[in-house]
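Apart from one protein chain that is not included, each protein chain of the complex appears where it belongs.
Order as written gives the chain letters A, B, C and D; numbering starts at 1 within each chain.
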Amino acid sequence: MLLAELVVLGLAYGLLFGVLALGLTLIWGVMKVVNIAHGDFVIVGAYSSYWLFVLAGVHPILSILFTAPFGFGLGIIVYLGLVRRVVHAPELMSLFLTFGISTLISSLLLYIYSPNQRAISVTFPSINGLGVVLPGNVAIAAAYAVVVATLLRIFLTKTYWGKAIRAVTEDSSSALLMGINPEAVSMLAFGIGVAIASSVGSVVMLLQAVYPTGGSEFTLLAFVIVVLGGLGSPFGALLGGIVIGVVDNVASLYLPAAATPAIGFIILVIVLIVRPSGIMGAKGR
Amino acid sequence: MTEPLLEVSRLAVNYGAVPVLWDISLTVNRGELVVLLGSNGAGKTTSLRSVQGVLKPKSGKVAFNSKDITALAANKVTAIGLSLVPEGRGLFATMTVEENLQLGAFSKRARKRFGENLSSVYELFPILKERKGQRAGSLSGGEQQMLAIGRGLMSDPEMLMLDEPSLGLAPIVVSKVFKVLEGLKDRGLTILLVEQNVEVSLAIADRGYLLENGKIAFEGTPDQFRANESLREAYLGL
Amino acid sequence: MGDLLRLTQVAKRFSGLEVLKDISFEVAEGEVLGLIGPNGAGKTTLFNIISGILKPNSGRVVFASKDITGLPTHRVSRLGIARTFQIPQPFAEMTVLENVRATLLFSNPRPEGKLPRDAKEICEMVGLGGRLEQPAGSLSAPEKKRLEVARALASSPRLLLLDEFAAGLTLSESSWASEMIKSLSKDYGVTIVWTEHVMKILMRSVERVLVLQSGEVIASGTPAEVVKNELVLKAYFGGKPA
Amino acid sequence: MNRNTYKSHTSNSEMLAFGESKARRAISRTAGIGIVVLLLIVALGGAYYYTTTLGSATTSSSSGQTTTTTTTTTPYTGPTKITIGMTMPLSGSLASDGVMSLDGLKMWAASVNASGGIYVKSLNHRLPVQLIYYDDTSTASVVATDYQQLVAQGVNFLVAPYSSGLTLAAAPIAETNHLLLISHGGASDSIWSKGYKYVVGVLSPGSQYAIPVLQMLENQNSSTPLKVAFFFGNDAFSISVKTGALAFINSTSGKFSVVYNQLYDESATSYTAQLSQIQAASPDVVIGGAHFADGETIVKNIQSLGLHFKMVSLLVAPDDPHFLSDLGSLANNVAAPSQWESNLDFTHFSPYYGNITGAQFLSQFQSSFNMPPNYEAAEAYNTGLVLQRAISDSGSLNSTIVRNQLSSENIWTFYGNFQIGPTGIQSGHTMVVMQWQNGAKQTVWPRAVATSPFVYPAP
Partner (left out) sequence: MSPLKLTGFTLTRRRSAEMAVILVLLALLLVAPTFFARISVLFFILNWIVLAESFNMFAGLTGYVNFGHVVFYGVGGYVSALLMVNAHASPYVAVIAGGLASSLLALGISLPTTRLRGAYFAIATLSINEAFFVTFDSWDAVGSAPGLSLPISYYQPVVEYYVMVVVAIACVLSMYAISKSKFGIALQAIRQQEVTANSIGINAAYYKSLALVFSGFFAGLAGALAIWQITFIDPPSAFNVTITVTSISMAMLGGLGTVIGPVIGGALLYELTDLLGLSYPFIHLIILGVIIVGVVLVIPDGILGASRRVLTKVRGRR
């Protein structure tokens, strides 16, 4: 029963992780930029939700209505001001630039909001079914993840701009011939990526305390998931998230709790060696 | 009716420091089907890609509908009615047939006539309608080529450029594709065709250009080509 | 003269697609063999297999009586097979001289080789004497082609694979190339396999041509024989619509 | 052409020749610039060093905060202030603790200087204190260089950075330079097992943390052995707490049985998996925790899983005032071992030092920094008080003399007792247990200082 409970829990967390990674993979797919500041945008969203809650009493779930568009705008500003200039530069340049952005965001948050951890006390009743208990907040997070994944799926499959994003990801030169402006698609993808990160931040506020420099943990998590799933593959990101979520939780049954985080990385290294482009990635190197 | 739709004058293109096209001038009149012949590596694909704006020419001028489009980005060229069906088809393999067609109509102008164009493409290629929910990558080679052409048509072009539509197709399929091209020409679409398959393309073309080593080596009607040794020399050296 | 290179039933598939189907042929020591065929015939794949960049799915490649099938590229190179690339791929940040010297450094000189072992001499041989100190990346296209040859020669090859050598060259450049190739075979005893689209040059420089179409050898013979071959004509000019 | 000439050509001369044009590019143009830059850096560093050492009395160009100006009197050539150097983790993983500690020390310095400074008998002068602090970014290598900087600046005393690891990085520098290093936030017992003479602690070491909790439970009448789940974070401090707790349990035969004993990863986003396992072991009480964020998450997870234990005691987190504001009613009945509570009153102990009570500390801190203090701030303030006392009593600014003086001090402050063992480890101070009850923080153990009875088992 415990195992079943852990699997359910892992699935729920995995969905959220997967959505977190979706933002990263979208950006990679379109412009081949690994956004090291991804996790810092999560923290930006989390702090926005925190203050909305503390100052205006806005429920964190409601505050997504603010953090998502805010993240979208922020992403577009960051893209136009900075990232745009390294899209065609060697990989290392974009890594380095986004690292700089990450440092800048986290240190600004640190300066403005002090290093104290912040948390919100909002709880949802837990869900019981078939002898399995799922914490309410986790269930809400999973529900959020399902909604975002669904919305994103609808966006990517039903709208012109969503299809354009997929088209650029798959074959940017062909996309150009369709009349798609790759620059506009990059901007859009970056905006959506940051919007996702920032709305994940709102949900994270339901689950744990955050602090200004905590972004790197989310970036790392998203990295692992994205590579596990295959860079640039949205479905792979969700799958990777679920794998990591379940493995993380189930492994704690059999391993010392403090050692479980190693499992994700070890799986990743093995996957990379056996299948260099990730579970869902294209074949070849 | 000899109103020029596409005019390319003295086009020169480099890949990095490597000159690929030296001095290309050609004209395609409205309603014409012109074929650009030449052996591999002669610069045919480069010509099309520079006309479309994917490659930036070093010098020269491209005019479409009397408008200078030399410096226009490729996506904007598509939007004003000149569409390129690339070599190797360039389909979005993981997307469905219908999605590929929708992307073909990405520009605002094309989106307005989406329904109309979609039904005429389905009419032209009934097989695509049958397979509309299937992933483009799962189609056969011939079906893929039809999808590529259909997708090109979805941008509601005044002129279509096709790069090696017969590549990798069985002869029977090649002839099907060329029948379609002939039909499109009959409907008044202007076509610039790049093709290795000389016989087949001369059979449907109004005029042709022979590209050899980055230069126009010969120009003429299909009959003039057949009467001339230049083709054989360009292709086989002897 | 015996066979220097022998391919037996070499086949290669890329994700199910048969790019080469049971290719077999021999190249005699000292021969210049032309390899022609329309786009997608599998010429570059064949070169990649001979030079060890790709492994064939089946079949054997024997070079100088040694089975080199699936041997890593660097070992194939040290055995004496050099190649040029269709799109020149020099070490862009090194100078011309450094490109050649780097190759000399890693090559395995053959005692019976007649090729010069001095970088400057090699560069002069291919007409790059005036560009020695120029970074390879800044060379013009024809110069890069020359550098490809220079680098190939520096690895003291017994067999030289020339991939689309004349593409992008002017006519005078091309005739230089064909002279050069003839001299390599005659004066230095280098065996050459040469693919080309610029037929004028190739057909006038080789003794024997192999025609590849869709991964199969469809004809073989002297240039004059080959251009009359029905299969070849069909491959190049296609058939009338059925 | 001679064949033999080809063979002998490869070799070094060829290689060197190859390198030559590279060498020219790499060395001649770049090395020049490189060397200029390097010289510039050395010069800058040197200049900075001289300005900070020689000029520290006149400028506050460094971060050092001059809190007061000196009262000028007759010709006096001695030092004009007492400089106390430290690094604090103001950024990085320990930043919140670092800032809290620094604020405590700042408040102490302000109050000392407002009262005219500390009288130093050997100089026959009252001197104000100056804190010189740097951000160590929670990184040990920065601690190592910055403490050397502090030594080079000639500070009189050192205060350790927050956390055991960083304290361990600062200790050898203090030790080799014979400077007193007072630890207020390094609780690991290992700090005092290395044989350092100059390292003194004001807080109870980690091994003592859980003992009052266990003593308190021991006192609740329970017929069967009490089933305990240990669920601590994986860090030096928490592990030393656990080690101390296990040692205590082993010394009380049969009163406790440990049914679960695991460390957890403090960066995890949830602990629901482990908590489910704990539930499966059906313990009476859960004792564990590590830091703030993980502690809050554990409490949230316990609630959301609908688990119930007779008592949950966590380290650090419940003691932080944010615990209540973040968790609201979830905070109720959660207990924590605590170094200090503002409602503790030690004024009736003697000798009582420092004109401040716990309640005053709370209100003054609140008004200075616009947030309630936690015990880290109190520890840091107390560090200042202890140092102040030792300077006054010994009448010296010499670290060795002050260190010896500290050995013989046995005083009470708002923070409790101060008395150290031979190694410098704190032996006088005792931990208390606090518990949230109806939205208020209560001290529940030891009974002598309790403000409210222990709620056990939790309803």
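What we mean here is this: contacts are C-beta pairs under 8 Å (C-beta built on N, C-alpha and C of every residue); 3 or more make two chains touch, one makes a residue touch a chain.
None of these values were measured; they are calculated from a predicted model.
Put simply, the missing chain touches A, C, D once the whole complex is considered. Which of C:S51, C:T69 or C:S174 touches the hidden chain is settled by the complete complex: it is C:S51.
Contact with the chain that does not appear here is found for just one residue of A:L55, A:L130 or A:I273, A:I273. Contact with the undisplayed chain is limited, among D:S96, D:S111, D:T139 or D:S183, to D:T139. Although one chain is not displayed, chain D still touches it through residues 15-16, 18-19, 22-24, 26-35, 37-39, 41-42, 44-46, 48-49, 52-53, 61-63, 90-91, 93, 133-137, 139-146, 148-149, 151-152, 164-165, 168-169, 171-173, 175-176, 188, 190, 194-196, 234-236, 239-240, 263, 265. In the full complex, chain A contacts the hidden chain through residues 28, 32, 34, 82, 85-86, 89, 91-93, 95-97, 99-108, 110-111, 216, 220, 223-224, 227, 231, 256, 258-259, 261-262, 265-266, 268-269, 272-273, 276-277, 285.
Listed for chain C, the residues touching the missing chain in the whole complex are 51-53, 72-75, 77-78, 82-83, 85, 89-94, 98, 102-103, 105-108, 151, 154-155.
Keep in mind that, in the parts below, only the chains that are shown with their structure count from here on.
In summary, no chain was found to touch both chain A and chain D. Of all the chains shown, the one with its CA centroid nearest the global CA centroid is A.
Put simply, the chain farthest from chain C by mean CA position is D. With centres set at the average Cα position, the gap from chain B to chain D is 72 Å. Averaging C-alpha coordinates per chain places the centre of chain B 32 Å away from that of chain C.
With centres taken as mean Cα positions, chain B sits 42 Å from chain A. Among the residues of chain D, none is in touch with two or more other chains. For chain C, the set of residues that touch two or more other chains is empty.
For chain D in complex with chain A, the touching residues are 90-93, 95-96, 98-99, 234, 262-265, 267-270, 272-274, 276-277, 280, 292-293, 296-297, 300-301, 303-306, 322, 325-330. Across the complex, chain A meets chain B through its residues 157, 160, 163-164, 166-167, 170-171, 173-182. Of all residues in chain B, only 15, 17-20, 39-42, 164, 166-168, 171-172, 174-175, 178-179, 196-201, 203, 213-214, 231-238 touch chain C in the complex they form.
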